[in-house]
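All protein chains of the complex are present and in place, except for one that has been dropped.
Letters A, B, C, D and E mark the chains in the order given here, with residues in each chain numbered from 1 onward.
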Amino acid sequence: MDFSQLFIEISKGFSTFTWQNGVMIAAGLVLIALAVLKEYEPVLLLPIGFGAILANLGMTTEHGMFKALYDAGIVTELFPLVIFIGVGAMIDFRPLLAMPKMALLGAAGQFGIYGALLLAILLGFPLNQAASIGVIGAIDGPTAIFVTSKLAPEILAPVTVAAYSYMSLIPVIQIPVMKLLTTRKERLIRMDYAAKPVNDGVVIAFPIVVTVIVSLLAPDAAPLIATLMLGNLLRESGVVERLSKTAQNELINIATLFLGLTIGATMTGASFLTGKTLLILGLGFLAFVIDTVAGLMFGKLMSVVTGGKINPLIGACGISAFPMAGRLAAQVAKEEDFDNFILMHAMGANTAGQLGSVIAGGLLLALTLGMV
Amino acid sequence: MDFSQLFIEISKGFSTFTWQNGVMIAAGLVLIALAVLKEYEPVLLLPIGFGAILANLGMTTEHGMFKALYDAGIVTELFPLVIFIGVGAMIDFRPLLAMPKMALLGAAGQFGIYGALLLAILLGFPLNQAASIGVIGAIDGPTAIFVTSKLAPEILAPVTVAAYSYMSLIPVIQIPVMKLLTTRKERLIRMDYAAKPVNDGVVIAFPIVVTVIVSLLAPDAAPLIATLMLGNLLRESGVVERLSKTAQNELINIATLFLGLTIGATMTGASFLTGKTLLILGLGFLAFVIDTVAGLMFGKLMSVVTGGKINPLIGACGISAFPMAGRLAAQVAKEEDFDNFILMHAMGANTAGQLGSVIAGGLLLALTLGMV
Amino acid sequence: MDFSQLFIEISKGFSTFTWQNGVMIAAGLVLIALAVLKEYEPVLLLPIGFGAILANLGMTTEHGMFKALYDAGIVTELFPLVIFIGVGAMIDFRPLLAMPKMALLGAAGQFGIYGALLLAILLGFPLNQAASIGVIGAIDGPTAIFVTSKLAPEILAPVTVAAYSYMSLIPVIQIPVMKLLTTRKERLIRMDYAAKPVNDGVVIAFPIVVTVIVSLLAPDAAPLIATLMLGNLLRESGVVERLSKTAQNELINIATLFLGLTIGATMTGASFLTGKTLLILGLGFLAFVIDTVAGLMFGKLMSVVTGGKINPLIGACGISAFPMAGRLAAQVAKEEDFDNFILMHAMGANTAGQLGSVIAGGLLLALTLGMV
Amino acid sequence: MSELLNQGLLITAIGMGLVFLALLLLWGLMAFMASIKVKEKSEVAEVPAAEEAVAEPQPEANGNRALFVRAAAAAVATAMLLARRSPKAARPAGSAVSSWQTSKRTSQMSSNQSITYRKPRGSAR
Amino acid sequence: MSELLNQGLLITAIGMGLVFLALLLLWGLMAFMASIKVKEKSEVAEVPAAEEAVAEPQPEANGNRALFVRAAAAAVATAMLLARRSPKAARPAGSAVSSWQTSKRTSQMSSNQSITYRKPRGSAR
Partner (left out) sequence: MSELLNQGLLITAIGMGLVFLALLLLWGLMAFMASIKVKEKSEVAEVPAAEEAVAEPQPEANGNRALFVRAAAAAVATAMLLARRSPKAARPAGSAVSSWQTSKRTSQMSSNQSITYRKPRGSAR
């Protein structure tokens, strides 16, 4: 009988534990604390945090349960795409359809992608990684995962963690920038909401038309836009209530839980605790800030062009981060003037930002693949 | 830097688009329109239609999300079988158990399978494809998918589309045939419903006994009959309410959504727009008509044999297409005479048709495999 | 045309049927009868029984649907682990946290594991199989499946069937042992429940801390304890209600249904009907008895040590079998004295037994892997 | 071709023959099973009781308090009935086929919701 | 590096250009689609009817029986409304964005539930 072999087997939990594992477990605890105490995106941060803890106790994506989930949901892209079906089933495009010009704000909120990409190149990242870092600026979880897993799966963990963590910190990031870049007078601008009801047929046709156009313009974004619009079609068609409900509940819940755990499980100390990760987190933060700044600036531009009929705050909703960014802008306007109700406009810009992010992500993927 | 390479990458959405893709997208739109405007089987036609659009925008079953779904659910047979668990949990066999002679109608409604098979052979199809075309006449989606994916996966798309499209058009197809082949006097026949309560134990034992018998008689039908009866056992046992509910809701919804999308995604222009497809669609239509005619004729025969105690209309329910065909026959009888209530008899024949379709599908599979 | 080939194909259902298949179908019917008539663990026994019937009608885990489910859920360990997420989301650790000393009972209830292991060695089983037989004494389905599928997948069917069948027979097994080993005076002992409310933060931190400690002590138990505690964290965190509900409902229902069917489908006559299986079933029974005896004895010891403040009955809850064992002990105490309410103490010991079983299973796995 | 056609005709003959055989067998089996006597069960007692509570209110209520109590009781009973029914409401269309015994009476009521060219939303298959 | 930076700048130029182009296209498309006239539908009639039933109770109820009937009616109507609403209550947060037409009025009411640093529990993404 080999006692030493036995002792090794029993004590392997301690013997393979490194200080990096300890640090990452602490990081996981911070994510869980943000989820539980601050209620920042808890449905994602809590599973990610718990997955990070598990990865550093030996349950990595290289074997067992998390390998199975990684292969079934990340490699196949099913988890982010299934989540998009559910998100699509939760989106109401009526505000945007009633105010089509808001679409432009959804383009302006994507500058952060390219800002971060250029900075990453300057810092020495290769193009595929730089593009993946840039996609943090899409400020949309599934888009970030989809693009990064195709361009640079080796940095999937930090990119995803950055995307979701900053998304959960949106209020902390955006409010100071909003107050800094807009004057009180601008924030007080009221906007009329011409209560123009949108034809039900248009609302049903919209997701189909958008799918066709965007898939032709940016074929690499097709799966993303297709699933988002599929969910929306399930919702708006009115004839498949049971599918719409399943997409909004069971499907998205299961995919979210497993996606979060699996992403967390890629955060092993050895691979995550590098200078590169710190750089990625920093660049991701800048991407968020640049997005917000560009959005606000474009909002100010539209405000000037329209002769002060646009409240620049809604520019900050073009970044995506649906639906938090939309609510946030409305909240800031209301804080300035209790009777200033811009939520509908903000949500219009926010849904445009969602579309813009997916399109930008797909184009980024195509352009980068065409370069390397 | 290679601009031409970049341009190719960006414009590939347009450059790879063919007129066949355009036609198929239009076909997908028609399916969605049938689903949304006419509410014909929307839970299936809408995903199939949307899948067809996506396939012709580049999202085929050869890569990405739809390859993953195809491998996970069609190749493994899991999608149709999981749907059958849910369907089984929705079926009530009490009307059939109370009137066992209705079982014969479930056999008569399968003639269309062999009519279509023979016609297909005459038109030059090889045996495996002819049998797959015949199975459209089973008028049951999961059976058609199960049999075709084993015999001739290369024509899975047109067979499935024919099966589901015609099933959604059941009222349009059956009502004229019903009115043509039955006299008003026959349609006025009332049937007594001896309100014979069925022993609960019998209702629980029935799915188990049917599984054993059918699996021995037609082993190739075993997975189909087993899942259908499993669902029914979950329902009738009364002790696993939570499993029964899950089968009837989340499980069937998820499988239906993904099945529809994946089947749709096999409908690429290049593979679907052939003369063969047109022939298959035509033969499938004939299979539906032959089924209905044979069922009605057998109904008339039973009417004569029983001395006018059977309304021949219920013969049309033996074709399967559960539960639409059953409701339809009852409706036609009621239109003739508002007080003629034959719904129970019709549903009895309809559930028999469901059993008959599965058995016939399994036998067809076995016989064809034994020939080729 | 080859008629004999055709005949072989059609009659293969009967020609391949053996008397062993008949016996196993009868066994499947017994399991279903236990589920339906006695309502013993119906959500598991019914699918297992139905799966056993199907396996002996040709639907084995070697091809088709059950191979797909076996590969997707048993080989990857996902089914038992997903079930554990759901179980964790149903457990309330407050009674245990309020009476920490109950933890010891959760250790005492594991002696049956090693008793059965030693007996199995004496009967000539190799070490890996003996350990797998021992894990029946963990009296916890997912633990038994997890450990056995790693150590001795060739005896997964009898081990799992023994674990779930005896678990469903817990009242029949435990009550006689309880009455035999405790005096009426002991059963009449009342216990104070110091209604000490537990800090919510502690309840949230508990699953995380347990995960870290147990994963370090018994890394092979990490997936089991991690999923159990993940479910509990989802429940107690209070911020991810939708994930907690999904885990307790859809996820656990789907996994339970498919796990039961797949385990049942491994019970083919040829592989199951051996002398070995009978030995395993017998040893499993002994494991249950030894667990209960050891738990009661430890309960008596604690009763003596605390000067009669502990009712020895709660020792029988340390075996796991959550939550039946806990309810059972409370019920036996109440039968003796209608006003003796020990349910909280019993559930405290029962949850400790759940933890103890998982830890013991992980250690058994590690030790056996370190030996062979 | 003619070889193939022969095969097809053979499959047709055997296939239809076996289908009829199988369903004849099922007929016999069901006739046998259905002949097994039904045991009466009395589990259905509770719901009607609640429905009585709803139907109960008689006009000759004497006094305000009694009246109030009745109103509240009726309201609660109704709410409970609704709560009890709501899960069934969520049940999919196909499963509504079970209360056969009401036969003719249902006929009148169901005649409102014409079903000819339309089936209930969301029925899955 | 400078080669890479050139590539990056090129991607930026083309990428942002195409994003703006795509969303301009969507603007035009939406403007066109939104210009399609709305057909009036009268499906919304039923619920207000039930709400009226709730609001109906007038003080001048003459006689106990009438009073009782009204109370019961109101109770039932309320319960039904609640039952009808309960599925919507289960709907996730993101979908609450639909009843835009109430605009200003909602503004006052929603101001209680501050959202700045907090989002509703369990919104998934």
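Keep this in mind: a contact is a pair of C-beta atoms (placed from the backbone, for glycine too) under 8 Å apart; a residue touches a chain by one contact, two chains touch by 3 or more.
Values in this document were obtained by computation on a predicted structure and should not be read as measured data.
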Handout entry: Options C:I74, C:L96 or C:A316, residue touching the unrepresented chain
Key = C:L96
Completion exercise
Per the whole complex, from C:P42, C:P158 or C:G269 the residue touching the absent chain is C:P42
Problem - Sites on chain A contacted by the missing partner chain, in the whole complex - result: 1, 6, 10
Problem - chain C, residues in touch with the chain not shown (by the definition above) - result: 38-44, 83, 86-87, 89-92, 94-98, 100-101, 103-104, 106-107, 110-111, 113-114, 117-118, 121-122, 124, 126-127, 130-131, 141-142, 171-172, 175, 193, 195-202, 205-206, 209-210, 213-214, 217-218, 235, 248-249, 252-253, 256, 322-324, 327-328, 331-332, 334-335, 338-339, 341, 343-344, 347, 352, 355-356, 359-360, 363-364, 367-368, 371
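Criterion: only the chains that are shown with their structure count from here on.
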Practice task
Walk from chain C over to chain D along touching chains and report the minimum step count.
Solution key: 1
Completion exercise
Greatest centre-to-centre gap (Cα means) from chain A is with chain D
Practice task
Between B-E and A-E, flag the pair that has more C-beta pairs in contact.
Solution key: A-E
Practice task
Call it same or different for chain B and chain C: same when shared residue numbers make up over half of all numbers used at their interface.
Solution key: different
Handout entry: Listed chain pair B-D, B-E or C-D that repeats interface A-E [over half of contact pairs the same by residue number]
Key = B-D
Fill in the blank from the handout: In whole angstrom, the CA-centroid distance of chain B from chain D equals 23
Exercise for the section: Could you give the separation in Å between the centres of chain C and chain E, each centre being the mean of its C-alpha atoms? Expected result: 47
Handout entry: Residues of chain B touching at least two other chains
Key = 1, 6, 10, 39, 42-43, 217-218, 249-250, 253, 256, 363, 367, 371
Exercise for the section: Could you tell me which residues belong to chain D and also touch two or more other chains? Expected result: 7, 14, 18, 92, 121-122, 124
